[in-house]
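Only one protein chain is missing from this complex, and each of the others stays in its spot.
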Amino acid sequence: MKGIILSRKIKNKLNATWMTIWTVFIFFIPLLLTAGLILKSSILLKDHSFFNLVTSSIWKPLSGEFGFLPFIISSLLVTVLALLIAGPVCLLSAIHLTQYANRYILQIMQPVIDILAGLPSVIYGVWGIIIIVPFISEKIAPLFGIQTSGYTIISGALVLSVMIIPFILNILLDIFNAIPKELQEASLSLGASQWYTIKFVLIKKAFPGVVSAMGLGLSRAFGETIAVLMVVGNVASIPKGIFQPGYPLPALIANNYGEMLSIPLYDSALMLAALFLLILVIAFNLISRLLIIRYEKRFA
Amino acid sequence: METLSVSKKVIPITNYQIPKKIQIENLNLKIGKKHILKDISVSVPKNKITVILGPSGCGKTTLLKSMNRLTDMYPDMEVTGKICIDDEDILHSGTDVTNIRKRMGLLSQRPYPLPMSIYKNIAYGLKISGRRKKRFLEKRIRHYLIQASLWDEVKDRLREPASSLSIGQQQRLCLARGLAVDPDIILADEPTSALDPISSQEIEKKFLELKNGYTIVMVTHVLRQAARIADYVIFMYLGEVIEQGPAYEFFNNPKTEITRAYLRGSIN
Partner (left out) sequence: MKRGSLNKYYLRKISLKAEEIFFRATMLFSSCIIIFILLLIIYSILQKGLPSLSIDMLTQTPKGGFYFGKEGGILNAIIGSIYLSLGATSLAFIIGLPVALFMNIWLSHKKKLVNSFRFILDLLWGIPSIVYGAFGFTVMIYFGIKASLIGGIVVVSLFILPIMIRAIDEGLKSSSVGLIEASYSLGSTKTETAFKVMMKQCLPCIITAVLLSFGRSIGDAASVLFTTGFTDHIPTSLTQPTATLPLSIFFQLSSPIPEVKSRAYAAALVLTVIILIISLSSRLFTIKYKKNRINF
């Protein structure tokens, strides 16, 4: 009997040990990622100044010229546009679903959001090619008197905005649901209408949360690869308008992995692009999440 | 008008004659199949403190909320019956629900200051009623803060966020905010349950002062608090009103076995 208890205790100890090791290992993943990417990209930084790399717009890997500016600008344009499209839709829908919608709409919307969130990137890309690209080239661009193939910044932004809608909406729903009902009751009991309450109390209370949700959406959009790559055109020059093709950073990495080993410094340049992505995404995530945490603390 | 608190005679409920402020008849409230309030018929006397007592989950908060139609916030609540305030049925009247609510101040279990400054918290209700002149607002805000005994503590920090106040101060701010819409009824749902003893006492004292001008309905869990301030008691159990009547009678001569058990402390 005693032996059994003892062996149970030993087993318990052993388990605790290897679980600690696993857990610590996970802490190391981001460090490993960053260290690896820095190590690789430092080769390029040895004889190219960082400032030149970021401000030059000439991309000629064969002659050793790596200007990241077109890619950075494309990335920024596509993601910011996507957020401008998705943000308002999500905010309006989140207020609708948490304040006005009846049970039936909620019952429809929950699986809709789930499925949208689960659809793979490549499916959004296929959809973009089937619907968005022709829509832009045949319907929208002619309105502005522009002729285009449809593989443009705005197509990328549209596809991307649809992809981040479920992501942002889910966070916004959590944020609006976290606001205590009693706060609204307090406002209503002072004679405010429901709309007045939403406008002056609810949105104000939720504001920091909404900002962070948008930040998280932006960082999610920044790293999205395949779907954008499929519709954005991939031309390595600075886009002069939203009806021009662009070439975001993730697409740059994904498109060139095949050749990158045959050209000197090419792999190093692509890893630098990955490092950009990693740092930007982590920074945005960090700021947004800290904001959310601070905001949640105020309710406690 | 009789003063009930000094009357030691046992008065049968039917003989209990006094101007009524709120009259509820056959109020039923269901959420889906759940029957939360069952055939409630109660009356609340004017300019008195009426305390709603009962074990947790018996529907006290729900009854209180239905009095100013906050139940509208839950679309799946089904409310039937009559709630008359000054002989006007608020459940079915065509008047704007916001006007009905303006006649009642609400204090909740925990203070919920609006996410704005102390000043704006009180100006909020006034602005909704269309009072926007700065001079007028400042005068009224001072008046209501004094009435809620908060003025001295906050007069130098009116522009600070309301959340920077202590919980007890926040609750008094909520009281001032409620008074500012010039109601004639105060609904309070366990207003002292989150407060320390001293802040609780202040609120109790405030209520005793205010009852000359306001009809106060208060939910509480604390029997001793009820005994201290109640003029009239409504006792609920599992969604039904078991007993209602003057406080003296309720505490000294309970009519039903359930009430006796509750007063002994064996229900909860």
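Note that the chains are named A and B in the order they appear, and that numbering of residues resets to 1 at the start of each chain.
Here, contacts are C-beta pairs under 8 Å (C-beta built on N, C-alpha and C of every residue); 3 or more make two chains touch, one makes a residue touch a chain.
Small disclaimer: the values here were computed from a predicted structure and weren't measured.
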For this session: Among A:L44, A:V78 or A:I113, choose the residue that contacts the chain missing from this document, as touch is defined above.
Result: A:I113
Exercise. Among the options A:I165, A:L183 or A:V210, which residue touches the chain absent from this view?
Worked result: A:I165
Problem set entry | Contact footprint on chain A, counting only the chain that is left out | 8-9, 11-12, 15-16, 18-20, 22-23, 25-27, 29-30, 33, 36-37, 40, 88-90, 92-93, 95-97, 100-101, 105, 108-109, 111-116, 118-127, 129-131, 162, 165, 169, 193-196, 199, 216, 219-220, 222-226, 230, 250, 253-254, 257, 261, 267, 270-271, 274, 277-278, 281-282, 285-286, 289, 293
Exercise. In the whole complex, what residues of chain B lie against the chain that is missing from view?
Worked result: 129-131
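In this section, only the chains that are shown with their structure count from here on.
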Problem set entry | Whole-Å separation of chain centres (CA-atom averages), chain A against chain B | 48
Exercise. Which bits of chain B are touching chain A when the two form their complex?
Worked result: 65, 68, 70, 73, 75-76, 98-99, 101-102, 104-106, 108-110, 112, 114-116, 124-125, 128-129, 163, 174, 177-178, 180-181, 187
Exercise. For chain A, which residues count as touching chain B in their complex?
Worked result: 102-103, 180-193, 196, 200-201, 204-205, 298
